[in-house]
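I'd like to ask you about the structure that follows.
Of the protein chains in this complex, all but one are displayed in their positions.
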Amino acid sequence: MSSTRDLVRDERDQYAFHDDIVYLRETKRGLTRETVEEISRFKDEPEWMLEFRLRAYDHFLKRKMPTWGGRLSDIDLDKIVYYRKPSEREEKSWDDVPEQIKATFEKLGIPEAERKFLAGVGAQYDSEVVYHSVREELSKIGVVFMGTDQAMKEHPEIFRQYFGTVVPPEDNKFAALNSAVWSGGSFVYVPKGVEVPLPLQAYFRINGENTGQFERTLIVVDEGAKVHYIEGCTAPIYATDSLHAAVVEVVALAGSKVRYTTIQNWSNDVYNLVTKRAHAYANSTVEWVDANTGSRLTMKYPAIYLRGEGARAEVISVAVAGRGQHQDTGAKAVHLAPNTTSRIVSKSVSKDGGRATYRGQLKVAPGATGVTASVRCDALMLDDQSRSDTYPYIDIAEDDTTMTHEATVGKISAEQVFYLMSRGLTENEAQNLIIQGFLEVFTKELPMEYAIEFNRLVKLEMEGSLG
Amino acid sequence: MTRRIDLVAADAVGEGEMQMVWTDGGASPVLVLRSGGVLHALQGTCSHEYFELDRGFLTRGTVTCPLHLSRFELDHGEPLDPPADLPLAVYPIVEEDGRVFIEVPDGPLAVNEG
Partner (left out) sequence: MTEAADTSNQARPARAPRRAPDDLPFSFITAELVAAISDRHDEPAFMRDVRSAALARFEALPVEANRLYTPYVDLRAASLDGATPYATAADTGAVPVEGAHGPEGATAGVLEFDGEAVPTATISAEAAAAGVRLMTLGQLAMTDYERFKTLIADPALPEDDKLAWLARAAWTQGAALIVPAGVHVERPIVIRWLVGAPRTQIARTVIVLEDGAEASVVEELVPSGGAVPGAQALLSLTTEIHLGAHARLALSSLQETGPDQIVFQQRLARIGEGADLRWALAQLGGRLVRSRVDNVLAGDRSTVEQVEIVFGADDQLHDLTSYTRHIGRDTTGNLLSKGVLLDRARSYMKGLITIDKTAIGTDSFLGEFGMNLSKAARAVAIPSLEIDQPDCRRAAHSSSVGPIDESQLFYLESRGIDPLEARKFIVLGFLEPVVARVALEDARDRLREALEVKWAAGFEPAGTATAA
């Protein structure tokens, strides 16, 4: 019986990476029409995608930078390299692999040694091997889970049917930018009635760009199906360039259930501008569970358009804004069909001059009768250098909507801290416990491994040990 | 001088349905819809930001552009919800022999754009 190592080596040979071929895989700095054409050529894309990109590029040029939200004036669009394909993964140590990933491998029942290779540890490896073992499990139940680039080629019908329909390029300047230069991201298709047993994690897609700046994710969940997708991890992600403009489109067909969890912890020099939107059809449920702890500026407003009767939307979002950070986040629920419900919960913590802004929109269109909607946004400010803003837009055009909105802003209660200290905790520990309690509504929605990691992350943020 | 443009078969557009017809050799999109039993023909793109309105939402006598949620009433194309403030051009409908036409002045189809 050959050792695991031999087994892996054999498979590697099958998918040998030929490094005698040198590809030019990087565009020049800045963005021109040629850049867009080059990207499409590198990827060997069908004609329609090139047209889509070029149309998006034209629109990108036309749109002005938004003057609301955070300060975008420091982004130099001409300095960015818009496409970069890593030819090899860098070496990593097993310690670098995030806890929750290790735990997931455990769940998958993959033996220790093989795990190390899967995580890309050690000498050269080939990502194709890794990738296949995960995909096999899923393809048995008909689930498609692959990189967006690959899906465009292997599943063109379904891809083309939905791509760009939830977030069109004309939506905003950064959606246009993403539409022009997108690369990487996930494509998920879950067939009718299938319940995906494990959360799908972006980390599994180790081939191709993992955390590309302009990733584009498309998730289509067919009728009655169910899936949980998790993106990001708590380890800080150091980006080569400082702009991350991603687009996530989710289509939840009738009766389906989709949960999309994001934990964002970009390094503090990154501009994180994301357009995330879902279309929820009849009796479907879409949940955005969203944490924003990193980046210099995040502008992200997960949205759900409730298009079918009986659809349900839920957004649970937390933002932690420390020194030099601005988390400008929120949620949008647009009720277009009757008997739909939405629930938005937003929690933010700001300290050391950090700024947390909640920007939300709740809209009930005529014809959307019997809507129940609620919004709860609470902000905790730890000191008077920080800032908290709340801008909710509530627009109701039906006469039987039941909608409530509550917002509070406050600081940590001195009595609570005192009480906990009298029970033996240090001041820091007490504060931390209170903050964790404040964010509990979010953390309890995370899978256990993530929850533990997330709490640890928040604790570190509070101590200011993260740069 | 006016001209007639043939759009669709009348029974191709059911109640609550919208269809886009690309007239003038594909240059001028026209949105045809039926609401409350009545056929309407309007400019096919939003007057606020370019977007094809057949991908929008038809709810109780109004059409909403999904891009920024501008909303328009159907009789005169007047904007009801921001950010649009220009109306959608409305084209007079003529039904004949089971087909739906619009009767418009000569020249390129009138369209309002932001």
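Each chain carries a letter (A and B) given by its place in the written order, and its residues are counted from 1.
Operating definition for what follows: a contact is a pair of C-beta atoms (placed from the backbone, for glycine too) under 8 Å apart; a residue touches a chain by one contact, two chains touch by 3 or more.
All of these numbers come straight from a predicted model, not from anything done at the bench.
Summary of contacts with the chain left out: across A:289, A:397 or A:462, the touching residue is A:397. Of the candidate positions A:217, A:298, A:388 or A:455, contact with the hidden chain is made by A:388. Along chain A, the points of touch with the absent chain fall at residues 67-68, 366, 379-384, 386-411. Contact residues of chain B toward the unshown chain are 3-6, 23-24, 60, 82-83, 85-86, 96, 99, 101, 105-108, 110.
Quick note on the criterion: only the chains that are shown with their structure count from here on.
Separating the CA-averaged centres of chain A and chain B is a span of 36 Å.
Looking at the complex, you find that chain A touches chain B at residues 59, 165, 168, 170-171, 305, 307, 334, 336-337, 363, 365-368, 395.
For chain B in complex with chain A, the touching residues are 49-51, 55, 57, 59-62, 64, 66-69, 71, 81.
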